[in-house]
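One structure follows; several queries about it will come next.
As you look at this complex, bear in mind that one protein chain is not there, while each of the others sits in place.
Naming follows writing order (A and B), and every chain is counted from residue 1.
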Amino acid sequence: MKVRRWTIIVTVLAIVVMMLPAAAGAAPSNQGQSYTVQKDDSLWLIAEKYLGSGAAFMAIVQATNAKHAEDSSFAEITDASLIQPGWKLWIPTKEEAESLLAALPPAPAAGKRALNITFAWPTYIDPAVGSDFSSTSALCNLYDTLVFPNTKGGVDPHLAESWEVSDDGLTWTFHLKKGVKFHNGSELTASDVAFSMNRLLEIGEGLAYVFLGTVESATALDDYTVQFKLTKPSGLFLISLIRLYVLDEEEVMANVVTPGPYGDKGDYGKEYLLTHDAGSGPYKVKEFPLEEYLLMEKNPDWFGTFAPNAPDEVRFIATTETATVRTLMSRQELEITDQWQTIEALEALDAMEGVDVAAFPVLTEFYLMIHTKKPPTDDIHFRRAMAYAFDYDAAVALEWPGTKQSRGPVPAITAGHNPDVFVFQRDLEKAKAELAQSPYADKLDEYPVEYHWITEVPAEEKFALLFQANMAEIGIKVDIVGTPWMSVVEEMASQEQSPHIVSIYVSADFPEAGSLLKVRYHSDAAATWSQNEWLLDPDLDAKIDDALATVNQDERYAKYRELQDYIVNLCPSLFLYDQVQKHAYQSAYVDWPAAKGEVIPVMGYNMYAPVIQILPH
Amino acid sequence: MKLITFITRRIIHSVFVLFGLSIVIFVISRVMPGDPARMAVGARAPQWVVDNLREQMHLNEPLYVQYYYWLRDALHGDFGISLVTRRQVADDIKEFFPATFELALFAGVIMGGAGIFLGTVSARHKDKWIDNFVRVISYLGVVTPAFVFAILFLLLFGMTLNWMPTMGRISAGLSRPPVVTGLITVDALLAGDFATLLDALWHLILPALALAMGGMAQEARITRSTMSDNLTKDYIASERSLGIPEKVIMRKFLLKPSLIPTVSILGLDFAATLSNAFLVELIFNWPGISRYGINAMLRKDLNAIAAVILILGVVFIVVNILVDIVVAQLDPRIRLAPGRGE
Partner (left out) sequence: MPSLTPESDWLQEEVNNVTAQANSLTLPKSKTMENIGRSWYKFSRNPMSIVGLCTVLLVVFLAVFAPLVAPYPEHAGAFVDFANASRPPCGRYLLGTDVVGRDILSRIFFGFRFSLTMGVVVLALVVPPGVTLGLIAGYNQGTWLDTIIMRLTDIFLAVPPLVLALAICSVLTPNLFNAMLAVSLMWWPWYTRLVYGLASTLRNEFFVSSAEAIGAGKAHIIFREILPNCISPIFTKMSLDMGWVILIGSALSFVGLGVQPPKPGLGTMVADGAKYLPDQWWISVFPALAIVVVVLGFNLLGDGLRDMFAAEEV
C-alpha cells in the first residue's frame, strides 16, 4: 500500500503548505530553473511553490525527464509519488508548464472528478427493461428524452424543441432539435424516437406500462418531426415521455442476436443493451462488470450543458452494505450513498467530518395497506378504529427529522394533492367508539389481525411493533410476520392469501396524484404488490380513469382532489408518512442540487450527474 | 488398480452421480411456488409479456419435457437466461466463478500452509504451553462458523482498526488487468501490474482468512495428532539413536507420512470452502459465484440456482478425485480404492 500512503502524504503536505501563506519565500520565476530536492519535499509541494498549483507537478516531471535525457545529473522520475532528497529537478516556467500539461495525455484516473454512488443491485440500463431506482438513475444519465422533468413537477423541452397536441387530445407532434449526436457519432432523428417507443411497447417490460394501453403508434413524419397517436386522451402523456429514452436504431439493430423471442428482430438488442448503451446522453458506459459496478464517463459531445465541475466519471457501486458504505465514505471513495441506509447508519455517517445527510421529499408514501374484503378488516369501523388508535407521531419520530405524517393517499409534494383531506390522529376514545360499532367488537380474540412487513427493509419492523403495541391498547390482537419481498408479492397476487395488513412504500411514477391513485386503488392494480386493499370498487375505477383522461390540467387536479376525499372516506389504508429520501454525501466537496432543495420529483433524476459538481478536494 | 483405470472408473461413476444430481436440482427448481416468468418481468408488465416468457422458458410443457430441454441445453453449456442479470447464466458463471475460485484457492493455501505449520509446531512441543495454545485455538476455529469469523474480522480489521478493505476484489480507483485467467492476482502478475496485484491481495486477505480459519484449525489438529502418533513409532526412535538431528528427523522422515490424512482432509475442506463462501462472499461483497447463487436463491432465479448447484457439484467431485490421486502419490502403500460405495 505504498502508493496509497504516498498519495496521502502528498495530499496532506499540500494542504499544510496551502495553510501557511507566504511560507514559501521563493518567488515564481520567469525562467526555468533547477532545484534540488530537500528532505520532506514532494512534487506537489514544489509545484505549488514555483508554479502556483500543486496539480501542475506533472510539468516538473516532464521537464525533468526531458533534461535527464540530455544531462544525467538531472534525476529521472519514474514514480511521481517517490522523489529522493538530493535529486536535481528542472522546474519549467509557468508558460512552459502550461504547454507541457496541455500536451499530456488525459489525466490519470486519480486526477479525474469522480462521482461514486452506491446502489442496490440490479441496475438495468436497457430502457425497455429497467424501471427501478438504480436503473432510472442510470438511464437518465445515458439517454436523452424528448422532454425533461423540472423541479416544479412539470417538463421542459429537451430533445424536443416544441410540440403541439390535437384538439381531441389524441395526436401529439414533437419537433426535434437538430444535430444531436449519439455516442457513436450518428445523428439522432425522429425515426430513432419512433423506434424507441415501438421497441418499448413490443418488449412490454420495464417502464413500458406507462405507455401500454395509451400509445397506439409512433411515426417519424420527417427527420425532425415525430408523431404519437393515442388510444385515449391522457393527462399524463406529456410527462410520461420523460420515460422514453431514445436509442440509436442502427446501433441496436446491428447488435441483435438471432434467433430471439421477437421474431425477425431477434432479441431486439436486449443482450447488447444489457451492458452497452446506445444513447446520446451526458454520460456513456465505460465499464460494466455486472453485480460490481457501472462506470460511466462524460460524453464531451453531448448537446446539453454540463455544470462547470460536473464529474468526469460516474460510478454506481453495487452494494448497500452499511459497513462497506461507511468505510468508503471515510476514505472519500464514495460521494453519495444509496437511499437504503438505516437511520442509525445515517446518524453515524452524518457525524463524519465533511459528510452531511441530504434529505428531500420524494413521491413515495409509506402505507399500511388494509385488506377490505377479509374479516375483520372488511368492516369499516374496525379499520377506522385502527386508524384512530395508531400513534402517528411516534411513527414519524422513528424516521429522519423533517419527515411528516401523510395527508391522505398521496404525498404532499404531488401535483393535485388535496391539502384539506381528512387526516386521522391518534385518539383512543374515538378508536374505542369506532370499535364498539364493529360487529367484531366482542369477539376480537377470534379475529387476530395478520400484519406482514418486508424483511429486506429491516426498519419496517419498528413500525410493525409499534402498530402491534398500539392496537393492543384497544384490544385488537396483531400477529406480525416478517416476510421476504418475493413471498409478499406472491401472497398479494391472490385475494385469499393477502394478509390483513402489509406495510409497503409505493412511489408515484410521475409527480401527479393520479398516477399514484391508479396503482394504489384502481381494480387494475388489484393482485399486484401496490394494492393490498382489494377495493374492487367500479365507481372509484371510473372516477380514476376519468380524471386521468382529462387533458386540461386544472380540471384534472380538481378531480384528483375529489378522489382523495372519496378514498379517505373508505379508510382502506393507514397513511403513515411521506417518505423523505436520505443520502449521506460528501458535502465538503460535492455540490448536489437535490441536497440544496432543488429536487426533481421523479425517480432517478436526482442522480442526474451533469448538474452535480465535484469540487477540488 | 492402475491410476488410469481408477480415474476412468471414478469419472464414469461421477457422471451417474451428476445425472442423479441434475434430476434433484431440476425438481427443486421447478416445484417453486409462484410464476418465475411473472417474477422476472415485474408486477406491472402486461400478461402477454409473461405468457411469451413462459413460452420461451418452456414452462407450459409437462415436467419431463422441461427436464429434457433443460438437460439438453445444459449439456451444450446453455443454462438458460438468468432472470436477474438478464443474460446467459453460462456467461454469469464464467464471470463470477473465477472470483470464488481465487478466494477458495487463497483460503486453501492459508489453510494448508498455516494448518500444517501450526500442527507441526504443536506436535514438536507436545504438551508445552504452545501446544495447548494451538489446541485451544484450533478447537475454537473448528466450531466457529465462517460467517461469524467474517463478521468479527470485518468489525475488527475492517472497521475498528481500519486496516483492510471490506468489499470487492480491487479498489474503486484501479482498473482491472486484462482478463486471462479471471483471477485478478494472476492476471495482474501476467500484466506486470504490481500495484494491482498488491491491491488484489490486500482485498483477498480478510475473506480468505475468514474462510480458511475452520479448515486451518482442522489441518492443525490432524497434523498434530498424526505427527505425534508417528513420533512414537520405532523407526523414529532408531533414527534418534543414530544421532540424526531432531530437525532433520522432523522434516525428512516425519512430515511426509504425517501429511497423508492432512491432505485428504484438506481436499474436503477446500471443497467445503466453496459452500462456506456463500455467506462470506455476502458479507465481504465478493462478486463470486456464491454471492450470485445466494442472490439467485433469494430472487427465485431458477435457471441460475440450478446452474450454480450443478457447477458446485462438479467442482466438489473433481476435487475429491484429485485428492484421492494426490494421497495415492504421497503414499504408495495406499491402493487406489474404488469410488464410494463400490
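As a working rule, contacts are C-beta pairs under 8 Å (C-beta built on N, C-alpha and C of every residue); 3 or more make two chains touch, one makes a residue touch a chain.
All figures in this text were calculated on a predicted structure; none of them were measured in a lab.
> Looking at A:193, A:244 or A:480, which residue reaches the missing chain?
A:480
> Among the options B:37, B:89, B:305 or B:328, which residue touches the chain absent from this view?
Checking the options B:37, B:89, B:305 or B:328, the one contacting the hidden chain is B:305.
> Out of A:161, A:344 or A:562, which touches the unshown chain?
A:344
> Tell me which residue among B:79, B:106, B:286 or B:316 touches the hidden chain in the full complex.
B:316
> Looking at B:43, B:142, B:231 or B:244, which residue reaches the missing chain?
B:142
> Residue by residue, what part of chain B touches the chain that was omitted?
Per the touch rule, chain B residues meeting the hidden chain are 13, 16-18, 20-21, 24-25, 28-29, 31-33, 139-148, 151-152, 154-155, 159-160, 213-215, 217-218, 222, 261, 264-265, 268-269, 271-276, 278-279, 282-283, 293-294, 297-298, 300, 305, 308-309, 312-313, 316-317, 340-341.
> Can you list where chain A touches the absent chain?
Counting only chain A, the missing chain is touched by 322-323, 326, 342, 344-345, 348, 394, 398, 455, 458, 461-462, 464-466, 468-469, 480-484, 487.
Going forward, only the chains that are shown with their structure count from here on.
> How many Å are there between the centre of chain A and the centre of chain B, using C-alpha atoms for each centre?
Using C-alpha averages as centres, the distance is 37 Å.
> Show which residues of chain B lie in contact with chain A when the two form their complex.
33-34, 38-39, 41-46, 48-49, 52-53, 56, 84-88, 92, 95-96, 154, 158-159, 162, 165-169, 171-173, 175-176, 195, 198-199, 202, 285, 287, 291-292, 295, 298-300
> In their shared complex, at which residues does chain A touch chain B?
Residues 1, 3, 109-110, 114, 116, 121-122, 124, 126, 129, 131, 203-206, 208-209, 212, 261, 270-271, 274, 287, 289-293, 315, 317, 319, 321, 323-324, 326-328, 330, 333-334, 484, 486, 489-490, 493, 519, 528-530.
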